[in-house]
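Apart from one protein chain that is not included, each protein chain of the complex appears where it belongs.
Chain IDs A and B follow the sequence of writing; residue 1 opens each chain.
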Amino acid sequence: MDAALIATDEVGTRRRRLPRLPAMRAGVRWGLGLLGLLLALAIFGPLVSPYTYDEQAQALLGLPHAPSAAHWLGTDELGRDELTRLLYGGRISLSIGLAGAVVATLFGTAVGALAGYAGGWVDRVTMRLTDVMLSIPALPLVLVVAGMIRPTPTLLVLLIAGLIWTPSARLVRAQVRSLKAADFVAAARALGVGPLRIVVRHILPNAVGAIAVSGTIAVGGAILLESALSFLGFGIQPPTPSWGNLLQKAQPWLVTAPWLSLPPGALIFLTILAVNLVGDGLRRGR
Amino acid sequence: MSGRGLFARLLGTIPLMLGISAVLFLVIHLAPGGPLDVYADNPSVTPEALKRIEIAYGLDRPWPEQYVKWLRAMATGDWGYSIRTGRPVLREIAERLPPTLELGLVAMSIAFVAAVALGVAAAANAGRAVDRWVTAVTLGGLSIPVFWLGLMLQYLFSVRLGWLPSAGLEAIGGSSFGDRLAHLVMPASVLAFSTAAGWTRYLRAGTIDALAQDYVRTAYAKGLSRRRVLFAHAFRNAIVPAVAIIALDLAGLISGAVITEAVFSWPGIGSLFVESMDGRDYPVLMGILMMGSVAVILANILADLVQAALDPRLRG
Partner (left out) sequence: MLTRRATLAGLGTAALAGCARRPRDPGTLVAGLTYDIDTLNVYATGFLGDVQAAVVEGLLAPDAHARYQPVLATSVPTLANGGIRTTPDGGMVVRYDLRRGVRWHDGAPFTAHDVRFTWEALNNPAYIAESKDGAADIAAIDTPDPYTVLCHYPKVSPGFAATLFTFGILPSHLLEGHDLNNNPYNEKPIGTGPFRVETFRRGQYVLTTRNPLYWRPGLPRLERLIFKIIPNSNTLITQLRSGEIDLCCQTPYEQAKQMRDLAGVELIRSPLLSWQHLDFNFRNPLLRDVRLRRAVAHAIDRDALVKVNGGFSQALHTVAVPILPFHDPHGTRYAYDPARANRLLDELGWRRGPDGVRAQAGKRLAFRLITQAGKGDDELAQQVLIAQLAAIGIAATADNKQGIAFRQARYKGDYDLMYGSWVTGVDPVYSRIFGSKGALNSQMYSNPAVDRALLDMETTLDPAAQKRAAFAFQRILGEDVPTIPLTAGTAVVSKTTRLHGFVTNPTNMTPYVTSAGWWVA
């Protein structure tokens, strides 16, 4: 998924001949708006709800109950309000997704800048490293690690970041390499400015486009990965809800309580959609 | 790529594979617990018996030694025995490979045809309704979680409508082609949909790019029809950037679509992996991961070859 979006980026630099579609700008607006809405729901929703996410209702124990006036999205087997759990789960999924993406982007940017600027054997070695990372089948590897070590949220963030940093590295490296040949860099070097300063103060600010794009790719990837892991039972552990593990809990009830499966998946879908809209928009230059 | 170049390239993958295998081995053996934990609370297995089993499996040696031993065995084709079932790892994998390949190849074929059709159509009508529709659908396909899509399909087609069987490979005691097909439809669709989304974008971008080239304008000027230009000339170059991603996805087939197989109880490599994980069945886990990695490496080389064949500029 992420690679597909990279390709459109590399091609995008030549696509100035295409008509500037007004839909693109609208796309970014929609994406940001949707993202904002989801964040607001996740942050304020649980505060507004009359229930807590782990509040069990004795009378409703045993079976999930259908949506009702008291519980808008129904309850689960422990009588807990699904809507509250969904919103609280949003906090968890979104924060892990964002944190994972931030860590991945930072790390990827650092590696990419290093490889792109230094060139030579440093570049070759780091690219080899990313090759190794890309060659190992991702999900199985993550499953192995997550299945064997108790995944605390911090560990989960690191695990996810560890898998999705390579596109950032690639994008930033490409950008840094092309910027390296620019005049202002040559000027800075002539003035005796050190390489680290050049990269941080001069090159990276001009690479913000690539960094932002890779960041949005990372967010989508991180959220998807977190929910996939939780869905398989290796991510966030109960009773803490996350969109992924809510779907996991909903799976055995597909036949008799299908209303449990729709909301979490829909929210994951909308979040990633929003992120992709923003990413697409950034790529096509707003 | 010349024959010698190819050989050099293949040779160069060896250090890569060694690196990968070392990383995998380390990761798996660093984890707490081991395959013999299953006997931990079995009172009839005495400590002496446990020790004997440990020695038999070579689990008492320091891990670098275990790694070298494993490496040597792999090189000679001995992939070891599954600790869970006692059967050779290669046999376990070989048994589960056909369902995975069946699912994967069918899905990829559907995805390819769809991607070509949609990608080219979108590119040829860039900016118009068709393009916007395709962009929206691919956006959806990239955003939708595979397991959710699978669950929704199961609900609709198995539970509510009863048209398709919800899980499994086939009915008991031998089955017809129609039955196999019915079981295959949903998992293949789910896999195809998410894969096609990415490929379509690549192909669309590549086609747009190709169509903007000078040689295309020349062809139009010479009076060739749009269709002829598209498929005889532009397509070859349009597909070049997509080859890499297609090859990678094909290679990913080998490790099995873990999630899709979980949702649909598909008895392939993905589910074998998850089963082996709980039992810390190291030999099987290593076998699957190595196989997947080798597939990716070979796919990369294959992609380079295909790209060079399509675009002479990339040769040498």
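Operating definition for what follows: a residue touches a chain if its C-beta (ideal position, glycine included) is under 8 Å from a C-beta of that chain, and two chains touch if they have at least 3 such contacts.
Everything numeric in this text was worked out from a predicted model, so none of it was measured.
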Among the options B:87, B:128, B:217 or B:236, the absent chain makes contact with B:87
Across B:20, B:121, B:149 or B:234, the one contacting the chain not displayed is B:149
Of the candidates B:59, B:130, B:182 or B:224, the residue in contact with the absent chain is B:182
Full-complex touch with the removed chain, picking from B:135, B:158 or B:237, is B:158
The missing chain sits against chain B at residues 32-34, 37-46, 48-49, 52-53, 56, 81, 84-87, 95-96, 110, 113-114, 137, 140-141, 144, 149, 153-154, 157-159, 161-164, 166-170, 172-173, 178-179, 181-182, 185-186, 188-189, 192-193, 196, 263-265, 267, 271, 275, 278-280
Chain A residues touching the chain left out here are 54, 56, 58, 61-63, 77-78, 147-148, 150, 233-234, 237-239, 249, 251-256
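Note that in this section only the chains that are shown with their structure count from here on.
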Between chain A and chain B, the Cα-mean centres are separated in Å by 22
The chain A residues in contact with chain B across the complex are 1, 3-5, 7-8, 10-12, 14-15, 17-19, 21, 23, 128, 131-132, 134-137, 139-141, 143-145, 147-149, 220, 224, 227-228, 231-232, 247, 250-251, 254-255, 258, 261-262, 264-265, 268-270, 272-273, 275-277, 280
The answer for chain B against chain A in the complex is residues 16, 19-20, 23-24, 27-28, 31-33, 126-127, 132, 139-140, 142-148, 151-152, 154-155, 159, 194, 197-199, 201-202, 205-206, 208-209, 212, 241-242, 244-245, 248, 252, 254-256, 258-259, 262-263, 273-274, 277-278, 280, 285, 288-289, 292-293, 296-297, 300
